[in-house]
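Excluded from the complex is one protein chain; the other protein chains are retained at their positions.
And now, chain A:
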């Protein structure tokens, strides 16, 4: 058996030269890039509503008017990530794909909380902002009900909203949304599954929010990086050297980086409430959650529900998503599994041909 490492000095010299050549060419590529080139969230849209930090977008249709469904769809992103995950770039865009399905798409951009927003609660977001956005979309579209599509935590909030205002929701679509936060069991074999839940399970959120006010995006990002610290914090940048001369690959990389590290801070009170009442207390499925002084009752979810999850989701374990069926009394509940990860479900190449077409088909089947 030979020694497994066989690196010759001459090969090292060649390797260094090769890296230097790639770097030199790549830096020229980097130099040619402008901020406008690294565009995310670029699908054409109008701002139809502004309130405090949030904006509601109405996207311009991509199909002829006669093919557009009558029920509008409102996308509700999470509070802790930028909305651009739904519209990263033209060929990786849930928004664009939904438009191509003939869906009239609206989206809430929650914006970036400032210190003055630290007292915003989940109550304020769901019963205040989200309710206003729904009214605005219904008014703008001239409809009585809409389809709500929640992204991750946005799906959890969409579920709460739908419980409280079932009269305004025609269909509920959830994508990788945690509902039962205690539905998965941590195992030594797959310790990264439920990474965020696991990390947050013992966190003293009161002290954290008291100390920092709004919880900075960087603090949350560090938690994500802990899944694979070397590869995510070091290795992927080293590997990028090989792609620096490919402008398309470089731009794809930069757009993802821009979204990943450009997210908003989480409003302190909302973060505290989410961790304590949802993640620690699991109050939503226990029937103990109250928002705006009203009980959030999952039995109110009588509208058709489509829950879509990612089979390789290590941030929100599929078990936490699909457990919803145990708490709703609804014959029109259905599920769709996609073989991808938590972010890949929106930005992955394969998912582009699955997610939106599935939503479009399901909505057509439900009279949207």
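Quick note on the criterion: contacts are C-beta pairs under 8 Å (C-beta built on N, C-alpha and C of every residue); 3 or more make two chains touch, one makes a residue touch a chain; residues count from 1.
Assume contacts and distances are computed from a predicted model.
Student: Just to verify: the chain that's not displayed, which of "Putative solute:sodium symporter small subunit", "Poly(3-hydroxyalkanoate) polymerase subunit PhaE", "ABC-2 type transport system ATP-binding protein" or "PadR family transcriptional regulator" does UniProt list as its protein name?
Tutor: Protein name of the absent chain (UniProt record): "Poly(3-hydroxyalkanoate) polymerase subunit PhaE".
Student: Which residue from A:195, A:328 or A:345 sits in contact with the chain not drawn here?
Tutor: A:195
Student: Name every residue on chain A in touch with the hidden partner chain.
Tutor: 1-9, 11-13, 15-16, 19-20, 24, 27-28, 30-31, 33-35, 37-38, 47-51, 115-121, 123-124, 127-132, 135-136, 139, 186, 188, 191-192, 195, 198-199, 201-204, 207-208, 210-213, 226-231, 233-235, 237-238, 240-241, 253-255, 257-258, 261, 269, 290-294
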